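Note that this complex is displayed minus one protein chain, with the remaining chains in position.
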Amino acid sequence: MTAQRSWPRTVLGLVLTGVMLFPVYWMINVSFTRQGDMRKSPPNWFPVDGTVEGYRSVLRDQLPYLGTSLLVGLGTVALTLIVAAPAAYSLAKLNPRGGRALSFVLLMAQMIPGIIMAMGFYAIYLNLGLLNSVAGLIVADSTIAVPFAVLIFTAFMAGIPDEVMHAAKVDGAGPWRTFWSVALPVSRNATVTVSLFAFLWAWSDFVYASTLDSGGAQRPITLGIYHYIGNNNQEWNAIMATAVVASIPATVLIIIAQRYVAAGVTSGAVKD
Amino acid sequence: MNQTTQTPTGLSVRGLGGSASGPPRARARRRLHSEQWAAWAFLTPVTVYLLAFFAYPLYRNLDLSLRDYTVRSFVSGGAEFIGLANHRKVLGDPAFAPALTHTVVFTLVSLAFQFAIGLALAVFFAKSFRLSAILRALFLVPWLLPLIVSASTWSWMLNSDSGVVNAALRLVGIAPVHWLTSPQWSLLSVILANVWIGIPFNLVVLYNGLQSIPAQLYEAAQIDGANGWQQFWRVTFPLLRPVSAITLLLGLVYTLKVFDLIWIMTRGGPSDSSTTLATWSYRLSFGNLLPEFGPGAAVGNLLIVMALAAGLIYIRAQKRQYQR
């Protein structure tokens, strides 16, 4: 497709993205708003007479925690992939006895309210001494992603033609080789999907972080919000500023990842 | 091979948990045996994981719902086992029927719009154009925000007096709407915000599902003279079915358990007009000075049953489809 013909699509794409991100814009707008103008009626559409007070305190207090968030996000992605991909391969292609029951349990596992999960983890971690640790938070965050990842991987891997598997088997590949060098590379799109969501969930998690990690020195950035939620008062411009500061590096990361992945896909890993 | 569908172009597709085809017996049994070993070897990590991290919370939830927990017995133990009394209590509560109705409406309407919009966007983004990768990535930004922030932003925008939505309506001469504070609108408002939050999920999963469909199929269809619309219905739609089904099922599970969004925006109010089973459960267990853990967990169990019912329907539908 030539660049010229794609122009209308780009314009439409920009408009759609604009509509979709309007609430995000509004959040940014609030983050720059002075206390006195926050509930002005009608509201300011742009942060005229804005303040950077919120950002000043966020940049002063919260920046070190970005690293923790990144570590937790990537750790969650890794753990999720390690646990989920083999399981999904088995469920989709190897017909394990009891596999459906397992799928059911996975479905049910996602219905346990996050707070109950957090309460359970609290009890377990207290005894293991894992409270306020990055590793503990990675494990807890991965519980949001693992059931999802297994089910998504299964749906994608079920789409791999059986002939491809048979061909590998005829070539003498064992189940592990077939999984590693056939199923996994073909499931690149599923891997991308799962990794993205595992990362997003871990990055924006609040429930686990506040239950399991609120006393530690290595807190994720989302908990920085608490710094601005007093027992009687909330500083909304700083809260919104924290969210903006927290989402910028992650957005950049996702854009880079998507470009890289898009390039990889078109270069032909999936063809044939 | 009776459990696979034949697509027009000959690619076979199988769904979640599709069962084995039947090769000749004697040799098959031995092979099946070793295959089972391999299958479960692959499943070991996830099984261990489930046992280690989900068993205790699940047990806690069941235990909470079957005992008469007061704050005292929550701390020191010794709560009396009362069977299904908590469940009976919530089923007989006058708040139950409206909460159930709101849950069904909230879930189905959210799901329908999230999926339709997500699919439309996925198809739109499937053909790459200038900036498409960046714009697609930007659609994910809502998921980077902690829910407390995005829900508060929505509540900010929909504020009756100082909200930007009413300010915009006033510009075009429409009287302000009490989005969050009138019983007529509150449910719609939280659905609106929830659809917004759900779009990225549907977009990403469906988009990557589309990418997995081999380009040759479209080329073949084009050679056969299919136009864009026909390509969508003949190639895209059937091949996307496994991914669509799991997207809908997961979407259903996630929508059923949404409580924080509603809680932050309306607290389930006014007058319970936006109370769903999930917010009710939260209010019982945590939204009051004196927590009622038992009934709260019982409402949670009702949600689990609803999700399981949906799961059963899903597997049934899958099976029927392949047996055709």
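Lettered A and B in written order, each chain numbered from 1.
Simple rule for what comes next: a contact is a pair of C-beta atoms (placed from the backbone, for glycine too) under 8 Å apart; a residue touches a chain by one contact, two chains touch by 3 or more.
Everything that follows uses one rule, which is that contacts and distances are computed from a predicted model.
Matching "L-serine dehydratase", "Putative zinc-finger domain-containing protein", "Cytochrome ubiquinol oxidase subunit II" or "ABC transporter substrate-binding protein" against the UniProt entry of the left-out chain gives the name "ABC transporter substrate-binding protein".
Listed by residue number, the positions of subunit A touching the unshown chain are 35-41, 61, 97-98, 100-102, 104-105, 115, 119, 122-124, 126-127, 129, 210-211, 214-215, 226-236. By the touch rule set out above, subunit B reaches the unshown chain at residues 19, 50-51, 54-56, 58-60, 62, 70-72, 74-76, 155, 159-162, 178, 180-183, 266-273, 286-291.
The definition used in the following text is that only the chains that are shown with their structure count from here on.
Centres computed as Cα averages put subunit A at a distance of 16 Å from subunit B.
The touching residues of subunit B, when paired with subunit A in their complex, are 4, 11-20, 35-36, 38-43, 45-47, 49-50, 53-54, 56-58, 60-61, 64, 121, 124-125, 127-150, 152-154, 156-157, 159, 161-164, 167, 170, 196, 199, 201, 204-205, 208-209, 211-212, 214-215, 239, 242-243, 245-246, 249-250, 253-254, 256-257, 259, 278, 281-282, 285-286, 297, 300, 303-304, 307-308, 311, 315. Note for the complex: subunit A touches subunit B at residues 1, 3, 6-7, 9-10, 12-14, 16-17, 20-21, 23-24, 26-27, 30, 38-43, 45, 82-84, 86-87, 89-92, 94-97, 99-100, 102-113, 115-117, 119-121, 123-124, 139-140, 143, 146, 148, 150-152, 154-156, 158-159, 161-163, 174-175, 179, 189-190, 192-193, 196-197, 200-201, 203-206, 222, 225, 236, 239-240, 243, 246-247, 250-251, 254-255, 258-259, 262, 265, 270-271.
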